[in-house]
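Have a look at this one.
Yeah, one chain of the complex is gone here, protein chain that is, but the others are all in their spots.
So, chain A:
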Amino acid sequence: MLEITNIHKSFGENEILKGVDLKIDKGDVVVILGPSGSGKTTLLRCINFLEKADQGHAVFGDIDVSLRTASKKVIHGIRQKIAFVFQNYNLFTNKTALENVTEGLVIGRKIAKAEAYEIGKKALDKVGLSEKYDAYPSELSGGQQQRVGIARAVALNPDIILFDEPTSALDPELVGEVLTVMKQIAKEGTTMLVVTHEMSFAKDVANKVIFMDAGVIVEEGSPKEIFVNPKEERTKKFLKRVLPEDYIFYI
């Protein structure tokens, strides 16, 4: 459904992505792991054109486009099919939870307001925020804000949702509620590409795990292949650092 080939991206002298290929099929839940600075977030941002890649190609459904030279119109078209969940939520602070969710429907997609509100309410119900339709982001906790962020993405009924470290800005006790929502929408068959440091999510929910380091994909495979039998030395080292000693036994 989405196939990306040979993405390169530099910021000044600093080459962040050094030729990454990525293929995602419908219904896939793909988790990207890797140390900070390895280019995970930049990869996600290039897919959604929040950063312009220096080189690279994307085939998305029937759209076939260069990531470097895509026109505004094509970018707009692709963004209609890809939703993004941000690390810092990035909710519209001048709008209520419900307005946050419906903004893209009403303004971006020209769906009638009444209908958009129905869709928006359903999305907020799904993430457990039925009581908070009219709350402004400043009145919500971090976990609730991120759930609004997820509802905003889900309501668009996109072909794929990109998650950029959705729990990294949260207090530890709030991480659970967001992961629960993510697991639930994964179960419903949503195609997801997730950058995260939550190993439990990768292990329990992903059907494919990608390990990135220094701008390249080092290794990819099923969670079992990556966590139990990592082949590459760099993967082993990373896992040893981030996982508790006896973790492997429980897989």
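The rule is simple: a contact is a pair of C-beta atoms (placed from the backbone, for glycine too) under 8 Å apart; a residue touches a chain by one contact, two chains touch by 3 or more; residues count from 1.
Just so we're on the same page, contacts and distances are computed from a predicted model.
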Assign the chain not included in the display its UniProt protein name, restricting the answer to "Ferrous iron transport protein A", "PTS system fructose-specific, IIB component", "MmgE/PrpD family protein" or "Amino acid ABC transporter permease". "Amino acid ABC transporter permease"
Hey, which of A:A58, A:A83, A:L98 or A:L124 is the one touching the hidden chain? A:A83
Check each of A:G34, A:G56 or A:G104 against the chain that is not shown and name the one that touches it. A:G104
Chain A, residues in touch with the chain not shown (by the definition above): 48, 50, 76, 79-80, 82-84, 86, 88, 90-96, 103-104, 107-109, 136-138, 152, 156
